[in-house]
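Quick one: structure below, then a few questions.
Omission of a single protein chain aside, the complex is shown with its protein chains in their original locations.
Our next item is subunit A:
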Amino acid sequence: MSENTNTNTSFLNDAGNRALIFQAVLLAVVVFVGYYLFSNLQANLETRGISTGFSFFNEPAGFPVLIHLIEYTEADSYGRAFAVALINTFVISLLGIILATIIGVIMGLARLSNNWLVARLATVYIETLRNIPLLLQMFFWYFAVLAAMPHPRNSIVFGDFFINKRGIYSPNPQFQDGSGFVLAAFLLSIVGAFFIVRWAKERQKATGHWFPAYWASFGTIIGVTLLAFVVTGFPVEFDLPSKSRFNVTGGMVLVPEFVAVLIALSTYTGSFIAEIVRAGILSVNWGQTEASRSLGLPDGKTQRLIVLPQALRVIIPPLTSQYLNLAKNSSLGAAIAYPELVAVVMGTTLNQTGQAIETIGLCMLVYGSLSLSISLFMNWYNKRMSLVER
């Protein structure tokens, strides 16, 4: 310090010293506020007689959860209810991401279409859904559309599918003995298809001839799986829903809460993804398309080999944040009683046990790690797709 402090500047005029003092003050403030809040918390918890810790996790929860993909009854513990809710959040996020991506890509391409009518329709879709709050859309689907479905007595019937107020009923596949064999055949055929594609690429590099590997691998997967089905004698039976006088029983039920959250999440996020896809494709220089055409590539290959790989580089980073938004927005399902993390843990569990710190902290931790894992995965994908330079 003493070398660069010349005699004309006072101690406080030295930028390095000021930075040190400023940071020391900031650190002191942060530590003091943290300590102050923590000591208040301890005092408050003591006066209210709330014990801290996660011991309540082993106590029986005593409330039902509408949708549970693992066994769950009211006698199970809070910990089990937490696991059920966690699975529900994951399921809705994953399905939402897949559906939103499909909707977004279709709508983004449609908005760029040469067809005037298609482009206008896509624009109306995107501009309408983007500018209306997600919660309102969820309420609309749940309270206005799905609640207006007919009473079970007058269910709408499509073959073995029934739609009514209580949900969408569909046949439920029951896997019998031998279906393990079919599954194994299916997985093996996927591995086989992977090797076919790899072989075809190597061959093309060596000889320049392209083998229709994608069709071949598609055929392999379908063919082998079907063959396995035939050999084992179709080990799947369907539990068909049946309509009695007042109700529909059996089959697989998609309850309205689930359907409403899924539709709202995927159409809303889809409208954002559509704009990202459009911007990504527009960002690829038109010269690239012209160059590809002058090389003699047909339109499909121009899109697939030239435009899309370059557009993806622009698309992936904002797409990641849309996926993160979707996962976080799935928490709005709590408002229409879809039993996801916020509804079960921060809603019912918090109300019954009063463990505010633990439940809210746990939720934040789960969403934090969900966000982290999505962004890690997308960063990895981004790195794979990014421009390789010298």
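We adopt the following convention: a residue touches a chain if its C-beta (ideal position, glycine included) is under 8 Å from a C-beta of that chain, and two chains touch if they have at least 3 such contacts; residues count from 1.
Definition applied: contacts and distances are computed from a predicted model.
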#### Entry: Per UniProt, the name of the complex member that is left out, chosen from "Glutamyl-tRNA(Gln) amidotransferase subunit A", "Bifunctional protein PyrR", "Phosphoribosylformylglycinamidine synthase subunit PurS" or "Amino acid ABC transporter membrane protein 2 (PAAT family)"
"Amino acid ABC transporter membrane protein 2 (PAAT family)"
### Query
Which of these touches the unseen chain: A:Leu112, A:Leu297 or A:Leu350?
A:Leu350
### Query
Taking the entire complex into account, which one of A:Val105, A:Val118 or A:Ala216 touches the absent chain?
A:Val118
### Summary
Contacts from subunit A to the absent chain lie at residues 19, 22-23, 26-27, 30, 37, 40-41, 43-45, 47, 113-118, 121, 127-128, 130-136, 139-140, 143-144, 147-148, 328-329, 331-332, 334-335, 342, 346, 350, 356-357, 360, 363-364, 367-368, 371-372
